[in-house]
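Just one protein chain is left out here, and the rest sit where they should.
Residue numbering begins at 1 within each chain, and the chains themselves are lettered A, B and C in the order written.
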Amino acid sequence: MNTSLKVGVLGYGRIGKIHLDSVRKNENVDVVSVCDPQGEILPKELPGYSNYRDLIAQERPDAVVICTPTPTHVDIISYCAERGVHVFCEKPLDLDIGKIQKIQSEVEQSGITVMIGFNRRFDPDFALLKKNIDEGVIGAIHQVTFFSRDPALPSLDFIETSGGLFMDMTIHDFDMSRFITGSEVKEVYAKGQIRVTPELSEFNDIDTATVVLTMENETTCTIQNSRDAGFGYDMRIEVFGSKGMIMAQNNHKNHLKIYSHENVQSANPRYFFLQRFRKAYQFEIDEFIQCILNNEQPSVGIHDALKATQIAQLANQSLNEGRIVKI
Amino acid sequence: MNTSLKVGVLGYGRIGKIHLDSVRKNENVDVVSVCDPQGEILPKELPGYSNYRDLIAQERPDAVVICTPTPTHVDIISYCAERGVHVFCEKPLDLDIGKIQKIQSEVEQSGITVMIGFNRRFDPDFALLKKNIDEGVIGAIHQVTFFSRDPALPSLDFIETSGGLFMDMTIHDFDMSRFITGSEVKEVYAKGQIRVTPELSEFNDIDTATVVLTMENETTCTIQNSRDAGFGYDMRIEVFGSKGMIMAQNNHKNHLKIYSHENVQSANPRYFFLQRFRKAYQFEIDEFIQCILNNEQPSVGIHDALKATQIAQLANQSLNEGRIVKI
Amino acid sequence: MNTSLKVGVLGYGRIGKIHLDSVRKNENVDVVSVCDPQGEILPKELPGYSNYRDLIAQERPDAVVICTPTPTHVDIISYCAERGVHVFCEKPLDLDIGKIQKIQSEVEQSGITVMIGFNRRFDPDFALLKKNIDEGVIGAIHQVTFFSRDPALPSLDFIETSGGLFMDMTIHDFDMSRFITGSEVKEVYAKGQIRVTPELSEFNDIDTATVVLTMENETTCTIQNSRDAGFGYDMRIEVFGSKGMIMAQNNHKNHLKIYSHENVQSANPRYFFLQRFRKAYQFEIDEFIQCILNNEQPSVGIHDALKATQIAQLANQSLNEGRIVKI
Partner (left out) sequence: MNTSLKVGVLGYGRIGKIHLDSVRKNENVDVVSVCDPQGEILPKELPGYSNYRDLIAQERPDAVVICTPTPTHVDIISYCAERGVHVFCEKPLDLDIGKIQKIQSEVEQSGITVMIGFNRRFDPDFALLKKNIDEGVIGAIHQVTFFSRDPALPSLDFIETSGGLFMDMTIHDFDMSRFITGSEVKEVYAKGQIRVTPELSEFNDIDTATVVLTMENETTCTIQNSRDAGFGYDMRIEVFGSKGMIMAQNNHKNHLKIYSHENVQSANPRYFFLQRFRKAYQFEIDEFIQCILNNEQPSVGIHDALKATQIAQLANQSLNEGRIVKI
C-alpha cells in the first residue's frame, strides 16, 4: 500500500492556510504543493503555482484540497474527476442544487473520493457527544438545540457572494442536525431578522435567525444563529433525550477564574472557528488521507452537501414565504 | 393605614399548602383562615371551613388566596368581587377566554385587587435577569430561549383536566416571554409530540413541545418543553442581545463536586417547582399583601392571564392545524 | 412524651435574632421568651426580660439558647445546670480551658443536655460531604483543605474581646477538622500575619493565617483564613482521598451568568455567615430540640468545644513561639 501521498492545496486564503498546515502535519503526506492566483503570497519552501491546472499537471498529486471561492468548486472537482485526483472540498460545495447533483453523478462515475469540509463533525467535543448518543447514554433523542453565533459580522463584500445566512452559516447546523439525529428533515420553519446591520437588506440577507427542523424520527432541532455575538464564538449543542441530556459547552480562552469585589469573572469563548475548530480541521484532513490510503468512503460526502444545501433552500423558502415548508 | 390583614386560603392541596405557609410568614397578615371540602385535613390551629362562602361570611377576610380546581376560579372571584374581597388566584385563571374577559370586567367594576400566580416572575434569578435586561446590560434583546422541563409526568387523571400541555405548563413560558421581552406576541409556531406516554393520545395531548413566538419587537422566544426530564426540573432562560448574553442557570440540589476515577460528578437540579420556586411563592404573596395595603395594582393581573391563555390557544391552533398562526 | 417545649433565648444581638427565629420555626417549641439587657429592643409579641434569671424564674423554660457575650457563658450554664434547664450555647464556650473543664464536670453531674453552636457541621453541603466520606465515596482521607475567609474585618472593639483569630474564627475550622476526619489532632503548625489592618498589632492579633493540623490518622488539614476576603464569604472544603476528591464549593448569590464583550461574569459568594449558614442555624436548633425530646445526646457538646479550644491554644503557641507544637 502506498502510504506516502502527494497532496496539493488549492487556494491560500484564511481556510487554505489552515488546511495546508493540517496536510503538512499528516504523517502519510509526503509532498505538498500549493496554488493561488496571487502566487507571491505562497510559502517559499513549497512548490507553488498560480493555476491549479499547472499544479495538477506538474505535481501529479494523489489528492487536492479545494479552498478556492465557492463558484469555482464544481469545475475543479470535475477537472479532478477526469484525472482521477481525489478531492477534499470546502463547504459550501455550490449554492446551486442542480450543479451539485450533476457533479455528484460525475464523481460517482469517476470513482474518485470526494470529502466535504463539514468540520464540526470532527470537533472532539461534538464527535464525543455523538458517540455518547450512539451508545445510548441519553436514550432516544427528543430535542436538539444548536447555539451557533459568530463573534462579528464578515465584510459586506463577503456577505454579498455568500449565498446568504442559511447557505453560508446555518448550513453547518443543518448538516449537524442530520449528523446528531441520524435522521432526515421533514419540515422546516425559519424565522430571520436584521437586528444588527441594516445594510443587509440590500442583499436580501439577515443577521439573526431561529430555525426549527422536524426530523423524520420526530426529533426537533432548533437552531439559534447570529452573525454578531460580540463576546466570541457561541458554539454549543444541547441534546435532550428519554434518559437524560448531554451538552457540548463553549470552549473558553483560558481556565482562570477571578473573584473581584464586584463579581466572579472568567474568560470569553475562544474567538472564532479558527481557534475553536483547529483540531477538527486536522482530524477531517486525517480522515480524508486515511480514506484514500484505505480506499474507503469518507464519513461526509457530496450526498451530505446536497442534503444540507436543500435544507438551506427550504429555510430560505420558509423565511421568504412566511410558511412552514414540508418535504 | 391598616397594616394587619385577615386572609383566607381557599383549597388545601399541594399549592394551597405552599400559599398558606407564605401567608403565615407575611408579617402584615394577622388572622389566617383556610377552607377545603375535605375539612379534616386542615391544620388544627387555624379557623377551618369546608366551604369558601362560610369562610368569607364568618371570617370577613380582607383577601383570599384561591388554590381550588381551575373550573371554580371564576365563580369564586365573582363572589369575592361582589363582597369587596381582594383575590390572589392560582394559574390558570380559566381555560375559556370568554369567561376570563367576563370576570375581568366584573373585577374592574368592583374595584377589588386581583393578582394571578405567575410565580416565575418572582423567582430571584429570573427577576434579577429581567432587572439586568431593563438596565441595558445586554443591549437590545434578539433571542430568548426557555428550557422548561418537568421532572416527571403527572397522573393521567390530572392530565385529563389540565387543559393540555400548552394551557397547563407552557402557559408559564408564554407569560415569561411577555415579561422578559416587554412585548406582545405577533406570530406562533408550535410543534408537539408524544415521545414518552402513548396514552396521551386519548386526551389529544402531548408530552414534548417546541414553540417559537415572534414578538412585536422582532425578538423570537423559543420554548423547549418536556413533561419528563427525568433528571429533575430543567428550568433555564437564555437571553441573547446586542451587547451580550445573560443566562439563568439551573439551581442544583447542593454545591458538592466529586472527582471519581471515572468522571467529575455534581448534583442534579432541584427536583421540581416546590423546591425551585419556594422563594418565588413567598415573594408573590408578599407583593399581593403589599398591594392591598398600599392600594396599588399588582405587577401581574387578569390582563396577563388573558394574554397567556390566548397564546396557549394559538399554540394549540398552530399544532392542530400544522401552520403558523399570526395575530 | 412532652412534644411542646418552652424555650428562652438569652441575648438578642445578631446571632440571638437568628436563633430566636429558628426556635420559633421549630414545630415542637410552644412558648418562646427572650431576654436582653436592652429590653426595649425585644420583639413586642414575646415575653421579654432584661435579666436571664428573671426569665428562668418566670417562664420556667425547658431549655435556653445562650447568645450573650462569651465571658457570661459559663456562669449562665452553671445557673441552668443547677435548675435542670437544658442549654444550647453559642461558640466559643469560653476562652479559658480550665473554666470549660469545670463547667463540663458540673454539666455531667447535673444531667442537663448541653449543645454547642458549631453551626458548620449542620450546613447541608458540609453535612452531605461528611456523609459521602463516611460512605467511602473517596476512600481513605489523605488531605483536607479549608478555605475560610470572612468578607470584611469586624470592628476593632469586637477584635479586642474576641480572643484572637484562632479562638474566634479558626475555631470553626478546628472543629470541622475533627468532624471531617473523625480523628484527633497530634501536631499543629500555625503561621499568621497582619496583612490588612496594622492596628491589630496593638491586640497581638492577626488577620491572615495558614494552619496545618496533622491528625492521629496521618491526614493533614490545612486551613487558609483571612478576616477580609473582600468578595464575600469564601467558605470551601476540599477533601482528597485514596479513591477521589470531594469539594464543597462556595454558595453564590444567584445563578446568573453574563457573557459581556470583555468576559463572562457570575455572582459573588453569599456575603457572610448569616446568608450562607441560615439553614445550618435552623438544623442545629432542630437537633437540639429533638435531643431534649428524645433524651439523646447532641452530636456536638462541651467535649468538642474543649477540643477546639485546646487546638486554638496550641495554634497560638505555635504562632508565638515559632515552632511546631506536638500533643
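As a working rule, a residue touches a chain if its C-beta (ideal position, glycine included) is under 8 Å from a C-beta of that chain, and two chains touch if they have at least 3 such contacts.
Computed from a predicted structure; not experimentally measured.
Of the candidate positions C:Asn26, C:Ser183 or C:Gln224, contact with the unshown chain belongs to C:Gln224.
Of A:Asn26, A:Ser78, A:Asn132 or A:Ser299, it is A:Asn132 that touches the chain left out of the display.
The residue from A:Arg14, A:Lys257 or A:Lys326 that touches the chain not shown here is A:Lys257.
From the set C:Ile97, C:Leu128, C:Val212 or C:Leu274, the residue in touch with the chain omitted from the display is C:Val212, counting the whole complex.
Taking the complete complex into account, residues 229-232, 234, 252, 259-269 of subunit B touch the chain not shown. Residues of subunit A that touch the chain left out of the display are 124-125, 128-129, 132, 137-138, 243-251, 254-261. In the full complex, subunit C touches the omitted chain through residues 140, 142-143, 145, 147, 149, 189, 191, 193, 195-196, 208, 210, 212, 214, 218, 220, 222, 224, 226, 228-231, 234, 238, 240, 242-245, 322-324.
Here is the rule we use: only the chains that are shown with their structure count from here on.
Chain centre most remote from that of subunit C: A (centre = mean of CA atoms). Separation between the centroids of subunit A and subunit C, computed from CA atoms only, is 58 Å.
If you average the Cα atoms of subunit A and of subunit B, the two centres end up 42 Å apart. Our note on geometry: subunit B versus subunit C, Cα centroid distance of 40 Å, whole angstroms. Touching of two or more other chains is recorded for residues 259-261 of subunit C.
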